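Of the protein chains in this complex, one is absent; all others appear in place.
By written order: A and B. Residues from 1 in each chain.
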Amino acid sequence: MESFLFTVFAVTACGGAVAVVLSQHVVRMAFWLVISLGSTAGLFFLLNADFVGAAQLLIYVGGTVVLLIFGVMLTASGPYLKISGSPGELLQASVVGLAFLSILIFSVLRIDWDEHFAKLEQAAGPSFFERPTYRPASEGATVRGLGAALLGTRFDRDLGTGDDELSTGYLLPFEIISVHLLVVLVGAAYLARAKRKVTRSEE
Amino acid sequence: MSPEEYLTVGTSLKWLLGIAWLLPLIGFAIEIFGGYWGTRHSKTAAWMAVGCIGAGFLCSAAALVTWGDATDWGALAVAEADHGEDHGDEHGDHAHEAGDGHEHHDHAGGEGHAHDDDHHHDDAAAGHDHDAEHHEQHANDPFAYAFSGTYYRLATFGRLSIAIDYYIDGLTLVMFVMVTLIATCIHVFAVGYMSDELTDDYEDHFVHLPGGRHFHRPGRFYRFFAFLSLFSFSMLGLVLAGNIFQVFVFWELVGVCSYLLIGFYVERHSASTAANKAFIMNRVGDFGFLIGLMILWTWFGTFQFADVTPGSEGPPGLFQMVRDSQGQLALADEGDSVLLHDGHGRFMATDDGQPRSIPYFLLVAAGLGIFAGCIGKSAQFPLQTWLPDAMEGPTPVSALVHSATMVAAGVYLAGRFYPLFTPEVLLTIAYIGCITLFLGATIAVVVTDIKRVLAYSTISQLGYMMLALGVGGWLAGLFHLVTHAFFKSLMFLCSGSVIHGCHHEQEMTKMGGLRTKMPITAYTMLIGVIAICGLAIPGTTLAFSGFYSKDAIVASGLTFMALNAEHLLLFLVPLITAGITAFYMFRLWFMTFTGPPRDEHIYEHAHESPWIMTAPLLVLSVFAAGVAWGGGESGPLAGLILSSEPAHVGPGLPEAGQIGLNLPGHGDIHQYHHTAGTAALIAAFAGLIISFVFYCSRSVDPETVRRQFSGLHAFLVEKWQFDRLYDVAFVHPVHVVASWCQAFDRKVLDGILHGASHLTVAVARWDRLFDEAVVDRLVNIVGSVTFGVGSSLRHIQTGRLRQYVMFIALGVVSLFILVFAFFPR
């Protein structure tokens, strides 16, 4: 079952991405992007990352793409809906892309993951999902763990292992990102303010 | 005299004479910087100068009285008592006189040399006649009446000590009084004589500008008196000096003042040339002076004359080192070296116990060196040509500087430095003096400028003084110095009065008969002329001062000839020249003041000078006549000078020096005195009569005689061709050498410099080319290459976003390929 779902989601995601590349109409591009991002969210659920998958759907599909649509609406009306490049460029781009892809696949396939992870487990201990002490309700129930990690406590590492040191969580990045978001939004609002028909001297 | 008394008297003398000496310097400083006091019509500078020198005279007179009191007028009292006596006595009772002598010179300090004055009589007794009462005085102990010391020590360089010393004895005081008195009279005279400088616009008739105009300049009245004050200071400093180096310093200073004063009318070519000539010829003599100084310093180690302070253990001075208390030289090595005394009766020793000595020939050389300076300063042969030219200066200058004082400085130094002169040096001095006196007198016979006559007369009389010093008549020479100063300065001032009255006419050929127009001048001049001729009324003691002094000189000459028969010229020449002197002096007087006037215009406008100019004439004529009052050598003046006589002069010395000269002593001179006096008087009267015949009664026409002796006359008028000789021998070669040096400088040295500069310019030019072609080009290439690379790289930045992304992707791909292809695991 899982592999079937994986196949479906994978094909959809890749197909959507390719469609984004190939389509010329910007709104259609946005549609295919939505398809692709949704499939990716499905992939996330398959990977036991329930919260991240949900966040993907919320933020990406529900927020970012809408934002993009709005941007398209504001700017690309009329003659800018379809701007196409030359075929030569497309060929060139596809060649480069295929080369890139082949390199990536090639490098991935060449690695012996078992051996690699065995080595890592020897060094760092069993992975999260094989730790004896932490037993989430289901494998995908990561909300509590993520939340606690974001606030600085790492259940998956520190409880019951008898370590002398406590691991730091992601409290600092969390705070930074919060401020970062605020700054970004302020900046974006400032950048995008309406300045049509305003002369140079008044800026 | 006890040491305390000595110190007190010494201090007061030191300060009195120090003030007299320094006042003119202060005067000079104020006058030269005070300038013309706001207006060039002000005589303040002159009165200040008169005041300074007058005060100096008073101080000198006070000093003379102080000294006389302290030393009971030294030689004066006893010499007077002596003079009438017969000098054939023995002196066997010296022994008991010694006791009295000791009391007289009792120094509580117990200085050896001061007590030895009587002892030397015992030593010199053999063969010499001495009167019993002569023993204390007659200059057997000059140091008993001398006060020496130091004003201020300037610097000490190892063994050499440079200090301002003083040496005050009878001779110093006589010189001081004489110089200040004559200077005062001349300063007063000059106030009147130089009064035409009291203007803002002085027209100098002797300076001709192109176009025939005369030169105009502001008056320089104050400057004249500033220079006169400076000269007075220098002369008094020279007389006061206690070491030979200080003498040299002031020697040069009087030379400088003489230069400034001769060249007072500096715009006149003749005057400035004459000033140069005077200074340069003096310098030639000073070269010898310096050699003498160097020898003295090397062998004696000190410049001081003597250390005579009782109770002091100071180092001995030059006089004490050379001769012992009796004035004898201590010879060693068969006369090849002279041992040095230490002033306390023993010989000086070197570090290893040997007695210090100086080779005899070096002592002779030192004496000749110092005398060379005297030759230059006192215008002796061969350096006499500057003195007549020095008459370019104003007449007061001629009177003060070139007759009475500066030229006398040479004679004074020869007299002062007498103990260091060996008999060889003395003989040289005598012969030079002899030549000089004849030279001066013969030229004076033919010159017609009134001042030139007096100048040559001065040369001649200075020759007399040197001759006297050379033949052992120490007193005679210095006595004549003093009397000559008075009557020569009197005569110069009278001539100045004549010149002033005749409106600056100096040629006697244009004068005549001025006796009626200027009586005071004429008769004071007559007094001077009689004094210089040495006339006296035979059989009486009625004579002017010149008689006594010239008498003494001729007597010394005669005695010398008697003792050394081969030197008969040293008597005959002065005798004949005495006659020539009388001749030309009366010629001057007759031509100027008697007879019909030769130029009516001048005679019309001639007038007597104002009282400010004639009063000094009267004062000086009194002294010219009577300064030797008291009978010459027994008078007060001679006594004063005699108290400073070096100890070896009085008794004389047979077979002296390496040439075996017989030097006469006082007794010897006395023997021949009468003969000499008579001979001199006859010669003088002969000269007077011949002059009368030629110029007064006109029985013989001088013109005819001149034509007869035209060759001789031309030779004499050309001053014995000395000027031309020196021109050819010295001046011309110097010019030639100078032109060579100039050519060398211009062609070689300048050539080198120009070459160097051209080379530098060429190098600079090449350097510039190199800089521009190579260095600049290199830098430009670097810049242009960079620019080219930059501008070609610029095109990479197309600004196109998609291309950037494509490049990123391409880059990643290629990097991957590189890594996997070339660095496989």
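As a working rule, a residue touches a chain if its C-beta (ideal position, glycine included) is under 8 Å from a C-beta of that chain, and two chains touch if they have at least 3 such contacts.
The rule we apply is simple: contacts and distances are computed from a predicted model.
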item: Name of the absent chain as recorded in UniProt (options "O-acetyltransferase", "NADH-quinone oxidoreductase subunit K", "THIF-type NAD/FAD binding fold domain-containing protein" or "Ubiquitin-like domain-containing protein"); value: "NADH-quinone oxidoreductase subunit K"
item: Residue ranges of chain A at the interface with the undisplayed chain; value: 3, 6, 10, 13-14, 17-18, 20-21, 26, 29-30, 33, 36-37, 40, 43-44, 47-49, 51-52, 55-56, 59-60, 63-65, 67-68, 70-72, 74-76, 80, 83-85, 89-90, 93-94, 96-98, 100-101, 104-105, 108-109, 113-114, 117, 120-121, 124, 127-129, 142, 145-146, 149-150, 154, 156, 170, 173, 177, 180-181, 184-185, 187-192, 194-196
item: Missing-chain contacts mapped onto chain B; value: 793-802, 805-806, 808-809
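What we mean here is this: only the chains that are shown with their structure count from here on.
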item: Contact footprint of chain A on chain B as seen in their complex; value: 802, 806, 809-810, 812-813, 816-817, 820
item: In the complex, chain A residues that touch chain B; value: 85, 89, 92-93, 96-97, 99-100, 103, 107
